[in-house]
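Data first, discussion second: the structure below is written as structure tokens.
Below, a portion of the complex is reproduced, with chain positions unchanged.
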Amino acid sequence: MALSARNLLKGKVKDVKKGQVMAEVAIEVAPGVEVVSAITTSSVDRLGLAAGKDIEVVIKATSVMVNA
Amino acid sequence: MALSARNLLKGKVKDVKKGQVMAEVAIEVAPGVEVVSAITTSSVDRLGLAAGKDIEVVIKATSVMVNA
Amino acid sequence: MALSARNLLKGKVKDVKKGQVMAEVAIEVAPGVEVVSAITTSSVDRLGLAAGKDIEVVIKATSVMVNA
Amino acid sequence: MALSARNLLKGKVKDVKKGQVMAEVAIEVAPGVEVVSAITTSSVDRLGLAAGKDIEVVIKATSVMVNA
């Protein structure tokens, strides 16, 4: 299957910080380019996210802004 | 000033496609890594976005998902 | 692979309305329960979305509100 | 009054998990179809959300993706 989301970036998890409900995941998507994701801690556990894991970052185009 | 948004990626506009209200902007954030943004056509015009322009991509962490 | 998004609902496309940049897709997720998605027309074309197609609706939990 | 949000689904709260700032609410919107919402704990308390309560799920169309 394929996602409608226009932004699919390959990356590697660098760090995971879990709170009671929400968690913060730092992901390297290119050398020196890091992306941070805030998802539920429940998803972090379900996906087994931990430093070193290869994942894909998914971002809907309507969530992307520009600073110019 | 500094933005609370956790994701600020330097990039270069590759392509702009304008509709009546919404526009689509393709941006290269690393060699071979492209991000697509859907913003209002009015913002594209106000910021003077066009192929070749150096910009910064801005994404709130709560808008970032993971596929693992 | 598995998505961090907490809401994955099976559905069938009922209708597609395409604009220059954005498109509107109506999807039945349960008998009498319809969901509308606004995605880029480019994604509608790339995924071949058309009435009758079986798809999955994806929604991040942080995008879901409650009226009570 | 009527909301511009295109997705208004009737549902019943199944479970509430509260953190310090954010909470997770599981809602059944059709037999066997569950939706999860991440809202502030403050809103959970203000609306009195608890298992068994009849509510309405609200989702803006631009937050809905498709996997096909």
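Which chain is which? They are A, B, C and D, in the order written, and residues in each are numbered from 1.
Keep in mind that, in the parts below, a residue touches a chain if its C-beta (ideal position, glycine included) is under 8 Å from a C-beta of that chain, and two chains touch if they have at least 3 such contacts.
The shown structure was predicted, so the numbers you read here are calculated from the model rather than taken from an experiment.
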Open item on the list: Since every chain shares one sequence and 4 appear in place, tell me the total number of copies in the complex.
Closed with: 6
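Convention: only the chains that are shown with their structure count from here on.
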Task: Centre-to-centre distance between subunit C and subunit A (centres being mean Cα positions), rounded to whole Å - done: 21
- [ ] Averaging only over C-alpha atoms, locate the centres of subunit C and subunit D and give their separation in whole Å.
- [x] 17
TODO: For subunit B, write out the residues touching at least two other chains, lowest number first.
DONE: 24, 36, 38, 62-63, 65-68
TODO: Would you tell me which residues of subunit C are touching subunit B in their complex?
DONE: 1-5, 19-22, 40, 42, 60, 62
TODO: In the complex, go through subunit A and note every residue touching subunit B.
DONE: 3, 5-9, 24-25, 27, 29-31, 33, 35-39, 43, 47-49, 53, 55-68
- [ ] Using the touch rule from the top, collect the residues of subunit C that touch subunit A in their complex.
- [x] 1-6, 37-40, 42-44, 46-47, 56, 58, 60-62
